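For this view, one protein chain was removed and the others were kept in their places.
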Amino acid sequence: MKVMIDLCVVPLGVGVSVSEYVTACQRIFQEAGLSHQMHAYGTNVEGGWDEVFAAVKRCHEVLHEMGAPRITSSMRIGTRTDRDQSMADKVSSVEEKLSGEA
Amino acid sequence: MKVMIDLCVVPLGVGVSVSEYVTACQRIFQEAGLSHQMHAYGTNVEGGWDEVFAAVKRCHEVLHEMGAPRITSSMRIGTRTDRDQSMADKVSSVEEKLSGEA
Amino acid sequence: MKVMIDLCVVPLGVGVSVSEYVTACQRIFQEAGLSHQMHAYGTNVEGGWDEVFAAVKRCHEVLHEMGAPRITSSMRIGTRTDRDQSMADKVSSVEEKLSGEA
Partner (left out) sequence: MKVMIDLCVVPLGVGVSVSEYVTACQRIFQEAGLSHQMHAYGTNVEGGWDEVFAAVKRCHEVLHEMGAPRITSSMRIGTRTDRDQSMADKVSSVEEKLSGEA
């Protein structure tokens, strides 16, 4: 089962600057060979269910190892059986409709 | 690693009534032996990381088997290394503060 | 437009214990006269759109006043035009299905 997620990991108890922790998660997705795209409030990741969720678990493990005593993440999880749709497909489908209106 | 999640599973392409699908997920948490508590906009589940996420995967699998062609879930994921805190602890900690104000 | 939300407010930069801040939000919902129900990973609130979102804004304002330099909340927002359904209706609809299986 293929999955697309959007993940925002928030370490607590380490102050207000969290970019170091976000960077660690990007590295985890990269090393896992997962297609991923960061945005200003989270990261899109897609791949096989088990590979994607192993990376999410790794994010929590690594951030605890980096010193975060508490982590709260928010996540969207999308699966579909009707068709295969990549992250790029989803965005371009809307962009075409927007440009078609001009 | 212990985890507490809050999960809201939304099947698409099956109309507006989704209680049948929510019921199927409750049954999955129950059969997995996981501590869980439904509320009006999701379900709290706690347990070992792997057991909890196996149940989340099973929810997506079962809902697709029930006929949902597309599923989008939203989820919060909480882990902490500083202390052990159950779902009941979290709620009573706030309730004590609220009643102490009266 | 009536709305039901599920809100989890997370103050950053104030350490790992956030129950004092969650308590402040409960008080805001109560003083606003909004129907609300706390659970272990958030709070369900229902009412008119403008009243509910004024309370959400007040949560962010009050937590900043209490000293939180940064806040990240996660929220689900549900509206429907087909029928009127309360928080209690949603839960009992699933509970009936679960007990009917026994």
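For clarity, chains are labelled A, B and C in written order, and residue numbers in each chain start from 1.
Keep in mind that, in the parts below, a residue touches a chain if its C-beta (ideal position, glycine included) is under 8 Å from a C-beta of that chain, and two chains touch if they have at least 3 such contacts.
The structure displayed is predicted, hence computed values, not measured ones.
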Interface partners of the hidden chain - shown chains only, full complex considered: A, B, C
Option touching the unshown chain, where C:Q30, C:T79 or C:S92 are the choices: C:T79
On chain C, residues whose C-beta touches the chain left out of the figure: 1, 3, 13, 49, 53, 56-57, 60-61, 64, 69-82
Chain A residues touching the omitted chain (full complex): 4-6, 8, 16, 19-20, 22-23, 26-27, 37-42, 44, 46, 74, 76, 78, 80, 82, 87-88, 90-91, 93-95, 97-98, 101
Contact set of chain B toward the excluded chain (per top definition): 8, 10, 12-13, 15-16, 18, 69-70, 72, 74
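We adopt the following convention: only the chains that are shown with their structure count from here on.
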Angle, in degrees to the nearest 5, of the Cα rotation that carries chain B onto chain C: 180
Centre-of-Cα separation between chain C and chain A, whole angstrom: 25
CA centroid of chain B to CA centroid of chain C, Å: 16
Cα-centroid distance, chain A relative to chain B, in whole angstrom: 20
Sites on chain C at which at least two other chains make contact: 8, 16, 74
